[in-house]
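Only one protein chain is missing from this complex, and each of the others stays in its spot.
For subunit A:
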Amino acid sequence: MKKFIIYSISFFFSAFIYAQEKEATIEKDTTQLQEVILIGQRKLSKYRQEKTLSSIDDYLEKSNKITMIKRGNYAWEPTMNNMSSERLNVTIDGMQIFGACTDKMDPITSYVDVSNLEKVTVGSGQEGTEHGHAIGGGIDLKLPQSKYYGNGFKSSVDLGYETNGNYRTAGLDVAYSGNKVYINVDGIYRKSDNYDAGNSKEVLYSQFEKYNVSLQGGYKISNNHSLDANLIYDKASDVGYPALPMDVSLAEALISSVTHIYKNDSTFVKSWESKVYFNTITHIMDDSKRPNVPIRMDMPGWSDTYGFYSKVNLQENKHNLSFNLNGFYNRSLAEMTMYPNDPNQLAMFMYTWPDIRTLYSGIYAKDALSISANETITISTRLGFHNNTIGDQVGLESLQIFYPELTDSKDRFLKSFAADYQLKTKKYDASFGVGYGERAPSVSEGYGFFLFNSFDNYDYIGNPTMNNEKALEANAKANYYINRFKIGVEASYFYIMDYIIGEIDPTLSAMTIGANGVRVYSALDNATIFDVFVNSSYEITETLSVNGTVGYNYGSGSNGENLPLIKPFSYVAEMAYYTAAFNASIQLEGNGNQSRYSSYYGEDNTAAYAILNLNLGNIIYLKNNKMILKYGVENILDANYSTYADWNNIPRQGRNFYANVSYVF
């Protein structure tokens, strides 16, 4: 065991040093995405995607359950089952990581790139609680594991260009796979100018530039034991947010981990994986590029997380058991300094996240029991202890303005249970599940201090006295197959108690110039969210297929108001032609009119839209190497539109021609 520790430490540091060198050199080079991406449990070769170089955001958006909230052309925020960050548990390979921006400008999906990942696991509702508590579900961005194939070096280069926004992408990936040693280095660089909405209307402040480098090293200690070290450095600069009053001059993350993996097919313990990790994020908002602001301000934020998990998988007879013991410690600090227009006045300073420390430790257990050849029952639970501490005296005193009795520490005990029945036959499959889950308020919901939300134009105050949010959930899924025709339906229902949302306090005076007022986070007695999707596909011939999906979502609070950010009626229809060397698809995608919008929570009616996309791809084999070419047109008709998930109705991209080329050697 001592050896493992020594190995892991030395690996960790060697990885660290290596990366430092790389940052300087790789920036302008290219990388490649060798990995296979999974959404839900669907396996999607990245070479089958429309764009080999599309971002994680683009990938996630392909899932029925997930919609991305857009504040600009970068760093989209994932929502699942119509619930956003604070109701989801988003992890990177089981690692907890928290954005450092009080205005949700840096969802953690923005700190990794597709080149870092092997697959994305999406668990809806309480199925997504393996790594932490959630109401809406969990998204785990899986890093690749080391591969000891002994086949030496393998590299690939990717280049991409898109006409809209003059968007350039370049990536390089080099991997060495030995019998005992595995090393992978990849880097990706992305830069875009302002994009144009339909009818060539330039969207100001929608530019971005970022690069991401990652280094992975693996060492196989014995047949059953191996060690992995992984380091990701991600840096975005000059990111515009057209929907917000401020941009970002720096969003920087360092994500590191060391993992010990035990695998054995012949024993009761099939696998045992233990990881220690650390990540640190710096996020600096910037308004220096905006010509007219009521007041200049700096808003930096920091988030550091230390954690571990140890998960074990056991199999015996009909049982497939897994346990995950995990814990983390997070420190979130954000501040705001405003510079008065009168230079004689002193700068105004406040903590917007007053150094909140979150300590969590919990255990997850799951058993998948095969009760017959076709039927499986799965039960799972997660129990955890959650503590928030206000680390800064000034922060505590600030919040005592609103909560005079507030102490610096708050403990919570969180529970989650889920049960699921699955039936699978050749003709059809079906599943039915129920669950109960709880979550603690997020740092902003619990401790935020005058956080301006440009969506409803209110300042928000956290409320540390709130109860845990609790949800009862039921979900059902069924698929039916007749020859080449398939039809499926999937539905989830959430009854959420103590639903956390900001309520207007008319006695409070807004801090932000021009804001409508102040909302204090409080709990609605209950809220209901329902979503249903119907999808069908038909294979006309071996190579030609059509498929379509329609979705309907509903959300309402006990106060009789619609919930905000509930997706209206949506549809996707696609016709695809696919052979080994060539593929083409044409896609129609749209939303109905958002009739059930929530004016109470600052929404307006978003009109219906539909767009048409064309995607083409070729694979060309050159001796031992291959070249993958992807090209197409998005929004062919150059529609000027925005969706319900576009912050402040910023319009989306107009017509866009794109081409990606990947060369594997």
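Convention: a residue touches a chain if its C-beta (ideal position, glycine included) is under 8 Å from a C-beta of that chain, and two chains touch if they have at least 3 such contacts; residues count from 1.
Keep in mind that, in the parts below, contacts and distances are computed from a predicted model.
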Quiz prompt | Identity of the absent chain, which is to be given by its UniProt protein name, from "2-oxoisovalerate dehydrogenase subunit alpha", "1-acyl-sn-glycerol-3-phosphate acyltransferase", "YtkA-like domain-containing protein" or "ABC transporter permease" | solution = "YtkA-like domain-containing protein"
Quiz item: Which of A:Val312, A:Ala510, A:Val534 or A:Leu616 sits in contact with the chain that's absent?
Solution: A:Ala510
Quiz prompt | From A:Ala347, A:Ile371, A:Ile482 or A:Leu622, residue that would touch the chain that is not displayed | solution = A:Ala347
Quiz item: Taking the entire complex into account, which one of A:Val293, A:Ile371 or A:Ile401 touches the absent chain?
Solution: A:Ile401
Quiz item: Where the complex has a chain not shown, which of A:Leu204, A:Ile295, A:Ile371 or A:Ile482 is the residue touching it?
Solution: A:Ile295
Quiz item: Of the residues in subunit A, which ones touch the absent chain?
Solution: 294-295, 336, 338, 340-342, 345-351, 394, 396-398, 400-402, 404, 449-450, 507-514
